[in-house]
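Missing here: one protein chain of the complex. Every other protein chain is in place.
Moving on to chain A:
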Amino acid sequence: MGEWWTTEASMENCEISSISHVTMSPSRQNNFVSSYLFPLAKSSYSVISAFCTEDNVLQCISYINQELASLGLCSTYIEATSPEGTGLNAVPALNAIYELLQIHRRTMSTVEALEKEQLKKSSTMELMQTSNTRLKDQLELSIREKSGLHEMERQLQLKIKTLQSCLKTEKDEVQKLQSIIASRASQYSHDAKRKEREAAKLKERLSQLLVDRKDKKLAIDVLNCLGRSDGKRGHWKTAKATASHEGEMYKSLLSDYEASQKSLMLENAELKKVLQQMKKEMIHILSPCSSSGRGATADDSQEQHHDSDGEEKMGDTSRETLDQSCEHAREQLTNSIRQQWRKLRNHVEKLDSQVSQVQNQLESNKEMIPLETHEDEMERMRCEVQQCKEFIHAQQQLLQQQLNTSFDDETAALLNDCYTLEEKERLKEEWKLFEEQKRNFERERKNFTEAAIRLGREKKAFEEDRASWLKNQFLNMTPFTDRRRCSSSDGHSALSVRSEPEIRMSSVKAQLAKSSTYTTFSTPRSSQSGAVPSTPELYRTLRLIPESSSSRHSNRGLWQECSTIEDGDNQLKV
């Protein structure tokens, strides 16, 4: 807007505007001038103390020239046409004005740009300031936090110190207590010993006293002395007797050791036997492989038998050597076992590799028959196991039942159990039946809902139909009869574009609808009743039930059929 004004206003009041320019700041001028320029210009012009009067034109010109020169516009030099200065040379003046205007515009634009920039700057500054303040806040906060943490650390350190001192005191306490305990224990044991000694002394004294007093009561009163249980007479305590006691003792000890040695020997022998057998078997196992290694085919069973016989002999001889080795040098035995074991291990490893080879071959040949048979067998086994489990479960259940029912007479209980079992069976069957029925009902219900939906659709169609028919009827009174008829039939055909069963249904329905609507057309109420038929009617229409029998009846029939089947089953079972 400012621009627009400058172009227009400056053309008219160039001088005044330029003067005002000098005095005013650009931004203020913009706001200001828009509303106050015209009156201002007029007033300024009328003011006596104006810049240029008729008297000082020349001075003014020179001044302006000077000013222009100072502005760098040396080319245009305003000259007065007359020395008196009444006239002005127009061309340079205009040029000067133009130049000035150009300059002015340029400055204005730069000023504007600068303003914009300043605005931008100021906004960014504001932003900066806000961010600055924010950051300052943050800083303050963190500083505060830091100080808080410092404080906490200090406190914690203090606490640690106190705890450490506590620990130290506790440790000291523990040590003290331990020492106390130790001293107490020693004191206790010392005391105990002292007391025990005292007690012993007292006992001694007591017995001494008792002996001294010659306790008369202390006596044995036997009718007549008995013979020894072994029938022998008592022995004198002699050195011989003590020696014999020693001898007896050692004898019994010896016999015990002998017995234990015997048992150990037996165990040893048993183990040896096992070892021998193992060795024999090892040899037996290793022999065919060695023979095959030699190149002889081990397929022939006779040959194998012969071979094994030979090996047995070898085993016998080895057993003898083994016995010898057992007796003479254990090392030999362990060595031989180690050798055998190594052989066996090698053999097993070889077998392993062979097996893996064979497996690879098998895999390559895809001969999986043994695996399949194995799986079959497994499956069979699993089935069997399952059956057995079920059987056991059933048995357990039965037992539990029997247990749960408290009874007096067993047979009665057994019978009772039988009855309940039978009943349970029957109930189960009934339940099954019931389930089936339920499913039937569900299906019927679904059918019904479908039919209802269809009915709605058809009703809509019928409404349309009726509308068309009404129109037709109406038009029948008019001379366009044939054409209407034609259109109505068209509508019907459009309606009948359906799938096969639906057609059947709809045809029935259409009949029904036609009959009902055609007959009860006049009264809207009856037409409504016709549109929503009763349930049995609907059923009948949908052919969900036979015309003659009710749904319940039919169900019962089904039931009976089922039960008869069941009966038949039962009979078969029986």
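To be clear about the criterion, contacts are C-beta pairs under 8 Å (C-beta built on N, C-alpha and C of every residue); 3 or more make two chains touch, one makes a residue touch a chain; residues count from 1.
The rule is short, and it goes like this: contacts and distances are computed from a predicted model.
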Field: Undisplayed chain, where the name is taken from the UniProt record, one of "Beta-adaptin-like protein", "Fibroblast growth factor (acidic) intracellular binding protein a", "WD repeat containing, antisense to TP73" or "Autophagy protein 5"
entry: "WD repeat containing, antisense to TP73"
Statement: Per the whole complex, from A:Tyr98, A:Tyr250, A:Trp341 or A:Phe474 the residue touching the absent chain is A:Tyr250
Field: Selected residue (touches chain absent from view) among A:Ala241, A:Leu427 or A:Leu470
entry: A:Ala241
- prompt: Which positions on chain A touch the chain that was left off?
  reply: 192-193, 196-197, 199-200, 203, 206-207, 210, 215-230, 234-235, 237, 241-242, 245-246, 248-250, 252-253, 256, 259-260, 399, 402-403, 406, 410
